[in-house]
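Only one protein chain is missing from this complex, and each of the others stays in its spot.
Moving on, here comes chain A:
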Amino acid sequence: MIPACALAALPRGEAFRLDTVEPPIAVFHTDDGELYAVDDTCTHQDASLADGWLEGCEVECPLHASRFDLRTGEVDAPPAKLPVRTHGVVVEDGTVYVVPSDLPPNLPPGARARTA
């Protein structure tokens, strides 16, 4: 479990980028009060999903508008072809924690080369 941020610092409609882990993780607080965590890097190319547009349970990538379902990571709109990896989220004593997935990430080609 990795501490991300204080729940109070993440109002509804906002996102937090946890970049102390590699690859970074984005935590979203939806308007309905749900918390979701996914890999921050879009699976299409190199863009940060925490910078994207949050609507309902979906995030739209800020670069080419691929849409991902935050609950499952599935692609709801192209150009992305691969789902984004999802992580668990736990809130304890007012702190948001991420429970990282142990599945491999679907990083985009550019980012793949950089972290290799």
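Operating definition for what follows: contacts are C-beta pairs under 8 Å (C-beta built on N, C-alpha and C of every residue); 3 or more make two chains touch, one makes a residue touch a chain; residues count from 1.
Simple rule for what comes next: contacts and distances are computed from a predicted model.
Engineer: According to UniProt, what is the chain that's been left out of this complex called? Choose from "Acyl-CoA/acyl-ACP dehydrogenase", "Hydrogenase iron-sulfur subunit", "ABC transporter ATP-binding protein" or "Pyridine nucleotide-disulfide oxidoreductase".
Structural biologist: The record names the chain that does not appear here as "Pyridine nucleotide-disulfide oxidoreductase".
Engineer: Can you list where chain A touches the absent chain?
Structural biologist: 45, 47-48, 50-53, 62-65, 78-79, 81, 109-110, 113-114
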